[in-house]
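The complex appears here minus one protein chain, its other protein chains still in place.
Then we have chain A:
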Amino acid sequence: MMSGGPAVRVSIESSCERQVQEVSLDGMETYVPPLSMSQNLAKLAQRIDFGQSSDSDEERTDREKRDEWSTREAEEDEGTVKFQPSLWPWDSVRNNLRSALTEMCVLHDVLSVVKEKKYMALDPVSQDPTVAKTPQVFQLISKKRSLATAAQLLLKGAEKLTKSLAENQEQRRQRDFNSELLRLRSQWKLRKVGDKILGDLSYRSAGSLFPHQGTFEVIKNTDIDLDKKVPDDYCPLTVQIPSDLEGSAYIKVSIQKQSPDIGDLGTLNLFRRPPKAKPGSQMWHLRLEAAQNVLLCKEIFAQLSREAVQIKSQIPHIVVKNQIISHPFPGLQLSISLCHSAGEKKSQRASPDRIKPDDHLYVLEHNLHQLIREFHKQTLSSVTMPHPASAPFGHKRLRLAGPMGYDKAEISSWQHIEGLLEKIIKQAKHIFLRSRTARTIDSLASRIEDPQIQAHWSNINDVYESSVKVLITSQGYEQICKSIQLQLNIGVEQIRVVHRDGRVITLSHQEQELQDFLLSQMSQHQVHAVQQLAKVMGWHVLSFSNHVGLGPIESVGNASAITVASPNGEHAISVRNGPESGCKVLVQFPRSQAKEPPKSDVVQDGKWSHLRGSYKEVHWGRMEGRNFVYKMELLMAALTPCS
């Protein structure tokens, strides 16, 4: 610090003057006595604001604080001291210099210590033993343990989650089971017996008296693997139906020509109709419906076979295996069979070699179902309910039998209700008769063109009665020749024909009778047509007979004949028409047109030559004209002169 440069003498003088305390009267100034060292110090100290502390001045402030305290008593004596700004402007400079010096001295000391190592030596500071590095294995084990704890917690949580998820799924399946059960219960009767759920699929609550119990059991379907995907047709409940109601069944009613060999009976092809699956219906619903159908078919067949054995009829009914055979008409065989294909497996045989035409009368099968349901309803009708209430169940008329004194004949008369078999046989007879009538009429219509036969079948029929209106017309002359109109009422065994002219004829079931009758009517029509045509053309009818007794005998019906005369009387046409012999037309010409006019002495007048004379037969086959009436019209027109 003291090196370099000439020394500069610095003199410092305080510039403060002593203050004038008072000026005496003689001009003598009394100066304020200068402050002593301690007083001066105190004054300076007063000026220091100890609130603002600086680092370098900390020590000083401490000292000054102490001093302040110590001089505080002194101050009390002296009074307050005014704060004055720093008297020494070089104060900060001096301080900074001094601090710099201190720093440098310290640095110098440290360096000398490091370099010389005479008085002091540097020694590394020992580390805090707590901050010491642990061995790695220890760390690994501790980390592992902490990880294991964390993993355990996580695993526990995961386990809880999976358990709750499984429970949810189980619950959903449970809920599915319950909702399925609810749906099942809304359609079928169920009841709980012990811990089993049983159901009733029989018709007993609907009035059936069939002894089959018809109970099925509802089982929860637990063989489901939750891991695998749930199949689409999975159902949480299955039904177990009695073994004899499995599969599907139907009653086949068919009419065939009588089989010559009685050994043919009992062999029946049980081709299976696949059940029609409605969309959205569950498996159990289909199975239960199929089982119920099987039960109903069994009941129908049991009822039919019971009646077949009990009822006495002219030709006894044959009941063999699952078939009932009866003969409604001679040469005809009605077979009612119960076709029950049990189980789901397809029939062993392949489809038969020749497909038999399906002669299954579906209408009768449907009617059988309806009839048995009618029978059920009868059991439940309010007619059987007793009034008064203590009386036993039974038809109310039976209860009247005692008081009214009915005898056995009376009771049996109203008690004889037609059984199922009788009804079905009657219906089958009617169906057969109706179809055969239709076939007869159609074959005649296709075979014979002139005259035409038309059949108008009534839409509204009964199971035992149908009606058809048969018109015989000639083409082109429908308005003129419409005298043959027949109303056929087809019953169970007979056909009743009502003619337009009021005649009522009863025909039997024989096909030939109807055919013969229609043929005779057709031949009569031709003659009637001539009559109508004559009216239109202006010709006069001389004679007309529906059943003429002359000429060869017809094997079918009778021949009819008509004679008409032209308007001017010159010509006459005679027609004789028979169903078998065909038509014969003769024309009578006036005498004047004969080849050899007869000369007679008696008849002299010329007017007699206008009378009609001999007959000539017309070659009807060579006549022009589409049909008989047309030809007749032409003939009539030809024989009428224009003039």
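The rule is simple: a residue touches a chain if its C-beta (ideal position, glycine included) is under 8 Å from a C-beta of that chain, and two chains touch if they have at least 3 such contacts; residues count from 1.
As a convention for this text, contacts and distances are computed from a predicted model.
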- request: Consult the UniProt record of the chain that does not appear here and report its protein name from "Mediator of RNA polymerase II transcription subunit 18", "BHLH domain-containing protein", "Cytoplasmic tRNA 2-thiolation protein 2" or "X-ray repair cross-complementing protein 5".
  value: "Mediator of RNA polymerase II transcription subunit 18"
Query: Quick one: which of A:366, A:396, A:547 or A:616 touches the chain that's been left out?
result: A:396
- request: Decide which residue listed in A:105, A:206 or A:315 touches the omitted chain of the complex.
  value: A:206
- line: Answer key for A:191, A:439, A:456 or A:500 versus the chain not shown reads A:191
- line: Contact with the hidden chain, among A:89, A:331, A:388 or A:621, goes to A:388
Task: State which residues belonging to chain A touch the missing partner chain.
output: 191, 204-207, 380-382, 385-393, 396, 399-404
